[in-house]
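Note that this complex is displayed minus one protein chain, with the remaining chains in position.
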Amino acid sequence: MRDAIITLTTDFGEASPYVAAVKGVILGIHGAARIVDLSHEIPAHDVRAASFFLASSIVYFPPGVLHVVVVDPGVGSERALLFVEIGGHRLLAPDNGCWTELARRVGGAPRVIRLEDEGYWRQPVSATFHGRDILAPVAGWLSRGLDPALLGPVIAQWTSLNLPQPELTPNRLRGEVVFVDRFGNLITNIPAEPWASMAARGARIEVGAAEVAQISRTYADVAAGTVTALVSSSNTLEIAVAEGSAASRLGAKVGTRVQVTATG
Amino acid sequence: MRDAIITLTTDFGEASPYVAAVKGVILGIHGAARIVDLSHEIPAHDVRAASFFLASSIVYFPPGVLHVVVVDPGVGSERALLFVEIGGHRLLAPDNGCWTELARRVGGAPRVIRLEDEGYWRQPVSATFHGRDILAPVAGWLSRGLDPALLGPVIAQWTSLNLPQPELTPNRLRGEVVFVDRFGNLITNIPAEPWASMAARGARIEVGAAEVAQISRTYADVAAGTVTALVSSSNTLEIAVAEGSAASRLGAKVGTRVQVTATG
Partner (left out) sequence: MRDAIITLTTDFGEASPYVAAVKGVILGIHGAARIVDLSHEIPAHDVRAASFFLASSIVYFPPGVLHVVVVDPGVGSERALLFVEIGGHRLLAPDNGCWTELARRVGGAPRVIRLEDEGYWRQPVSATFHGRDILAPVAGWLSRGLDPALLGPVIAQWTSLNLPQPELTPNRLRGEVVFVDRFGNLITNIPAEPWASMAARGARIEVGAAEVAQISRTYADVAAGTVTALVSSSNTLEIAVAEGSAASRLGAKVGTRVQVTATG
């Protein structure tokens, strides 16, 4: 039963007992749940990083899987906790916008329920660990087949994360680095399509103050050490250094401006 | 079947092949075992850190789950390896005291068996990797339903970890930081209860040489950057900085002294 798969995405870090506590609570309610770790290394309290992570990974999962997200700088405040269903994907997450970019990419209207029925929560509820005391037990119940409608009211308003959107004009594309992977590759928010056409006609690519001279299909197409622009696996503009780190070479990080200017 | 869940807690680190070897041996004996990672980032050889980790996480698991703990600085020496049953929780661990704080919190008398029957071990047994050669195969057999009584004799003496206990007097509470989480929050060993009552009447809170001026229910209740005292998710005194790191701000780490003095 696909419903019995529960994924976890947190900013707890690999060393803390918090991840283990969440797993224990889930298994205490549903011993047959199959827990799949997505990452526990989302940068601490970084809702924007969580947003990129979810938008880049949840889309590959089959419908019915339940995704629990605990990146929750507002824990204990009045921020709500949500059950979200979008394009068949099901999430439990704080109402901090971490899932709205995913929804935008998936398209369609999400069904959003605010968790209110405390009967499905662990008692007493800690003021600082709703992942363990609310999201984990609710995940356990949902994976056992509980109807989400029982969790609380359907709501029509929620927090949206306003991610910086690229400016795409016929002669210039402006965006920024949204993720630096472990290889130092720079993933930007400039979509592959306007970029590839512009590049085919001739274009100058700038990352911060540096210029990228080369364009290639993949890393292996250029000599080691060459800075190159290519289409990322997320179908956006990516800047890489073959067998090296573009982040180190160009001094770039999340937020660094990227600009493509037509020259042809 | 809950018995078929085996959790792993080690200090091997995420990069080493040791974790994989342990998983391979378990699955070789019981292909249907469901392995759940708790952490492989316990600080190297740090039995005290393992003790805090286990006491803070195993309690949330349902009875019957088998918890394998490989934090084993004494590997190859005469230290025993143990099967422990306490309050329904089942552990396999070296006899170095890593589980005794958990037992103290759970309460009741543990059933402790010293692993002696080499028929359930992998042969030959390496002098440096009992996790792979003894604990993993024994975990595999137990998860298949083996009666723990067959593993060796019940014993009445074992190594206890003497953790520093807080001094709790009517006008002063003295303890220390026992865990620093990824957010830089300082988890202490001072129980919430005497602390909260004292704080309600008025109290001075000191962490090392620094004073904590604020008390709150959760992180979000104070302005960003504020040092605040609150009740941790383990129900002890916690020191945090809203949207920041108390560890960095106060220069605190595991072992830093914490003192609460009644002023009201």
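Letters A and B mark the chains in the order given here, with residues in each chain numbered from 1 onward.
By definition in this document, contacts are C-beta pairs under 8 Å (C-beta built on N, C-alpha and C of every residue); 3 or more make two chains touch, one makes a residue touch a chain.
If you're wondering where the values come from, they're calculated on a predicted model, not measured in any experiment.
Novice: Hey, which of A:Tyr18, A:Phe52 or A:Phe83 is the one touching the hidden chain?
Specialist: A:Phe52
Novice: List every residue of chain B that touches the chain not included in the displayed model.
Specialist: Those residues of chain B that touch the unshown chain are 11-21, 23-25, 27-28, 31, 34-35, 37, 44-45, 73-77, 79, 126-129, 132-133.
Novice: Which chain A residues would touch the chain omitted from the figure, given the whole complex?
Specialist: On the chain A side, contact with the omitted chain comes from 1-2, 5, 7, 9, 14, 34, 36-43, 52-53, 56-62, 65, 179, 181-183, 217-221, 230-233, 235, 238, 243.
We adopt the following convention: only the chains that are shown with their structure count from here on.
Novice: Quick check: how many Å separate the C-alpha centres of chain A and chain B?
Specialist: 30
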